[in-house]
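Complex shown without one protein chain; remaining protein chains in place.
When the chains are written out, they are named A, B and C in that same order, and each has its own residue count from 1.
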Amino acid sequence: MYQDVILDHYKHPHGRGLRDGDAEVHHTNPTCGDEITLRVRLDGERIEDVSYEGQGCSISQASASVLNELLVGKEVAEARKIQETFLELMQSKGQIEPDDAMEEVLEDAVAFAGVSKYPARVKCALLSWMAWKDATAQVLSERKTA
Amino acid sequence: MYQDVILDHYKHPHGRGLRDGDAEVHHTNPTCGDEITLRVRLDGERIEDVSYEGQGCSISQASASVLNELLVGKEVAEARKIQETFLELMQSKGQIEPDDAMEEVLEDAVAFAGVSKYPARVKCALLSWMAWKDATAQVLSERKTA
Amino acid sequence: MTHIPGLLDTDAIRKDFPILDRVVHDGKKIVYLDNAATSQKPRQVLEVINEYYERHNANVHRGVHVLAEEATALYEGARDKVAAFINAPSRDEVIFTKNASESLNLVANMLGWAEEPYRVDRDTEIVITEMEHHSNIVPWQLLSQRTGAKLKWFGLTDDGRLDLSAIEEVITEKTKVVSFVLVSNILGTVNPVEAIVRRAQQVGALVVIDASQAAPHMPLDVQSLGADFVAFTGHKMCGPDGIGVLWGRQELLEDLPPFLGGGEMIETVSMHSSTYAPAPHKFEAGTPPIAQAVGLGAAVDYLTSIGMERIAQHEHALTEYAIKRLQEVPDLKLIGPVTAEDRGAAISFTLGDIHPHDVGQVLDEQGIAVRVGHHCARPVCLRYGIPATTRASFYLYSTPGEVDALIEGLEHVRNFFG
Partner (left out) sequence: MTHIPGLLDTDAIRKDFPILDRVVHDGKKIVYLDNAATSQKPRQVLEVINEYYERHNANVHRGVHVLAEEATALYEGARDKVAAFINAPSRDEVIFTKNASESLNLVANMLGWAEEPYRVDRDTEIVITEMEHHSNIVPWQLLSQRTGAKLKWFGLTDDGRLDLSAIEEVITEKTKVVSFVLVSNILGTVNPVEAIVRRAQQVGALVVIDASQAAPHMPLDVQSLGADFVAFTGHKMCGPDGIGVLWGRQELLEDLPPFLGGGEMIETVSMHSSTYAPAPHKFEAGTPPIAQAVGLGAAVDYLTSIGMERIAQHEHALTEYAIKRLQEVPDLKLIGPVTAEDRGAAISFTLGDIHPHDVGQVLDEQGIAVRVGHHCARPVCLRYGIPATTRASFYLYSTPGEVDALIEGLEHVRNFFG
């Protein structure tokens, strides 16, 4: 499960640290103590920044780094598609062998395919993604009510 | 377990029916619905009568009949000894083979030796004896306080 | 051998149950007719349990090592199997308990501690029936004593059925919960679920069904029952001891408070306060009966491989035959429905004046195992003015030959005490 890509992101995380955002969420994985504070800044439909801070295992840390790399700069709709694809992969219990199409969508994130075989670790990989989804939804719903 | 003596007492019970007494008790065996109402009449230290009515299995019925036959006319002290010997036999889990001495004390009641091997039935055999003990204690304690 | 249509191939089935070869009392092969108390276990279940302990044993959840992952997959896999067996809309609605009694107590306690609109308190009413097992009476008596709620019940007709004639007065606007047995363990009666559920829903009461004697014997579909909670127990359905099930509707399980507190049921704990995991885990405090759940999963596989419809058919045919034969025994009186219609395979009776204890004992001497007593349903005995009954109860491995043995045994009992 510890692909080099994952270890690389773990040791050299992208975009780590908290910067300005339109919404902030705090998610935890109570069973292992993983935590993340994550902020999203949108410019219209474009994701301008995803900044984060937290503690956790290599999988959750690397996953946040990959998320930052993948989603910043994308439109929300596309980012959602990426998030859903990643979720699908992680819930596959090792049954999905990522093909080229999936690799095109997920880029580095396909390295997490192996993690999906470890039920106890799937939550680690998903932590930052769930936080991102939540934060984005908050920004959008605040906009609506504003 | 069904010795002829037991079946005999079951079919032709001694002293069944409620007559005058100095104390009355009602005991039940909730697990099987056996019930007995029992009265004791004492004349000084002598047991003048043990009368009873109830419903229950052959073991509990026969045991009450044997009790009546054995205890009526005895002194309380001697009856207590008999009751204790019977209790000991019934709690022996089939380990006691009644000898002549025991047979002299218990007479027909030695027939219940086999019942002691059946934990579920020991309570049936003891029901009337416990009722008798209880009723007798009541009479004696009432006398004291009177 | 008597030929009766609808029977299973019991020759084959009996080979799966090692205990049925047991010989008692100097050479008498056991005739096990105490299935309503507990069922026997097939090799297929015992092997799975052994295999679990010998190869995969670990504590579930949160473990990152192979054994913990395997144990978790097996335990949660058992939940999937049970969910499929009862056609639960979601696996997360299946809670593992230690037995049906705990399942029923769990519901009673949840409702006592719940917020509105579920809360049972002094202004509300609880409805049960006179044919409940003590495990579906005492928890409600305790709840009623502790909350001040009024406990009401449906009485019984002379022929062993629920008397629903006054249903509108029994289940009222004040009723918060109606709990009743699907198949009576003492009378054999199969109760009319629809009529009761309809009335309960009219007044907005929750419905709890005690399916302890149904799950082992017939197809069970919690969705078509229309209840809110369904309880049953593993040991009566070819599973091991120590495992029960409570199925509950998801929204309810989300809204209702936990019962037992401890490991596994929490989300996060500090000394000052805790939050709880989502159902089913919220209701599974402590190390669950892991091997037992896995065993129950294997039991469900076993039963499914034979087919619950086929099992029900087998038992129905056997019950019909047994009732017919029992009615030929002089002085024998059935307690409960006297036909096999809407009836399970537990048959209670009295035999003249002979006390059930004596009936059971003399049958036992012939190797025939029946249960005697009030069968944890004493109010039924009170209702019919009897101290106890003798009960013969059948399962998928029971045969007409065993019914015949029972009849012969009863003849012997009559002669013995005649």
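Here is the rule we go by: contacts are C-beta pairs under 8 Å (C-beta built on N, C-alpha and C of every residue); 3 or more make two chains touch, one makes a residue touch a chain.
Being a predicted model, the structure only gives us computed values, none of them experimental.
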item: Omitted chain - touching chains that are shown; value: A, B, C
item: Absent-chain contact - pick from C:10, C:101 or C:124; value: C:101
item: Hidden partner chain, touching residue among C:6, C:63 or C:307; value: C:63
item: Selected residue (touches chain absent from view) among C:161, C:357 or C:414; value: C:357
item: Full-complex contact with the absent chain, from C:48, C:196, C:209 or C:290; value: C:290
item: Touch residues of subunit B, complete complex, unshown partner; value: 28, 30-32, 118-121
item: Absent chain, residues of subunit C that touch it; value: 18-19, 22, 24-25, 30, 32, 34, 37-38, 40-41, 46, 49-50, 53-59, 62-68, 98-102, 104-105, 108, 113, 130, 133-139, 141-142, 146, 151, 153, 233, 235, 240-244, 258, 260-266, 268-271, 273-274, 285-292, 357, 360-361, 363-364, 368-373, 376, 378-379, 382
item: Missing-chain contacts mapped onto subunit A; value: 1-2, 7, 10, 30-35, 55-59, 118, 120-121, 124
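We take it that only the chains that are shown with their structure count from here on.
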item: Two chains sharing the most contacts, counting C-beta pairs only; value: B-C
item: Centre distance in Å when subunit A and subunit C are each reduced to the mean of their C-alpha atoms; value: 47
item: Subunit C, residues touching no fewer than two other chains; value: none
item: Of all residues in subunit A, the ones touching two or more other chains; value: none
